[in-house]
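Below: one structure in structure tokens.
Omission of a single protein chain aside, the complex is shown with its protein chains in their original locations.
This part shows subunit A:
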Amino acid sequence: MHPVIKLVAQRIALGILLLFAASILIFAGTMMLPGDVAQQILGQSATPESLANLRAELGLNDPPVTRYFQWLGGFLQGDLGTALTNGRDIADSVGTRLKNTLFLAFWAAVISVPLAITLGLVAVRYKNRWPDKLISAVTLTTISIPEFMIGYILIFVLAIQLPAWINAAEFLGDPMQQWLLSNFRFSSVALINDSMSLIDKIKSITIPIMVLTLVVLAHMMRMTRAAILNVMQSAYIETAELKGMAMLKIIRKHAFPNAIAPIVNVVMINMAYLVVGVVVVEVVFAYPGMGQYLVDHVSKRDVPVVQACGLIFAAVYIGLNLIADVVSILANPRLRHPK
């Protein structure tokens, strides 16, 4: 068997074991939180009678182990069950939320990954000169500011102040002002739903995409820069230079292919972050993604939903890591054709 296929098979088997372990951890974790789902649903208005009634209705009086295996049995048959809190079908609700999360992550990745790698290459080309320093300074600044702060700043500038500035800029003339107002309309609330066209959807998430791009840019850019610089120390690069090859061509043809493995790793980590770690951005922009959905259900101790979300997140991490490893192997002839 080809070593890559063997590795993928091994990793998938291990991944399934890991998911199983994760489900036990998540279940145990939600059990350890104070209060149960009945108390959380009724909140301050709970009375002992209404609590007892709700517990009986939700089947909370069974021992935890029984409940875990009931859940696992359903899950193995592809039944995610219904949410304890509102009785909705979990597969349906998670499906919509996951779609939204992937939509935002996809567009953020489409913009940030090529941008980060290009900036990394430019930084290497102009190493220690002003373009390199400017790129590093800007990206390190944006990664150092908390993401909600970047979000608020962009909302303030683009969604609130920009229309006011355009209104005040009378020298542009009325048609120009109207055109700018209708085409540069940034929305501070990133609500999307199925009835919207693709363009409308992207328009409504413009600011969140900018925020996420600014947040993940530095990590990938710095790693690209470091990995390529590392390769640039090699003897064969010196040879290429002595041959008289152009600098950009050396980077592109000789240095970059050898730096792919570390770059892909950091790109995958950031993509995983874009899927599982953006709850703060979701809250700031009221975006209906997985993060807010998970947090709401954790705070209500709605175990089946927490399990479903937790497993999806874990699967995303495991899957992206697997892709990173496979790409590293394929990018390296020595690993691709082991002796």
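By our rule, contacts are C-beta pairs under 8 Å (C-beta built on N, C-alpha and C of every residue); 3 or more make two chains touch, one makes a residue touch a chain; residues count from 1.
As a working rule, contacts and distances are computed from a predicted model.
> According to its UniProt entry, is the unseen chain "Sarcosine oxidase delta subunit", "ABC transporter substrate-binding protein", "NADH-quinone oxidoreductase subunit N" or "Ubiquinone/menaquinone biosynthesis C-methylase UbiE"?
From the choices "Sarcosine oxidase delta subunit", "ABC transporter substrate-binding protein", "NADH-quinone oxidoreductase subunit N" or "Ubiquinone/menaquinone biosynthesis C-methylase UbiE", the unshown chain carries the UniProt name "ABC transporter substrate-binding protein".
> Return the single residue from A:K6, A:R88 or A:R252 that touches the missing chain.
If we include the chain that is not displayed, A:R88 is the one touching it.
> Kindly state which of the options A:E147, A:D302 or A:D325 is in contact with the chain not pictured.
Among A:E147, A:D302 or A:D325, only A:D302 touches the chain that is not shown.
> May I ask which residue of A:Q40, A:T206 or A:Q307 touches the chain that does not appear here?
Hidden-chain contact among the options goes to A:Q40.
> Which subunit A residues touch the hidden chain?
Subunit A touches the chain not shown through residues 33-35, 39-51, 53-54, 56-57, 83, 85-88, 93, 96-97, 152, 155-156, 159-160, 163, 167-168, 186-189, 191, 193, 283-286, 288, 292-293, 296-297, 299-300, 302.
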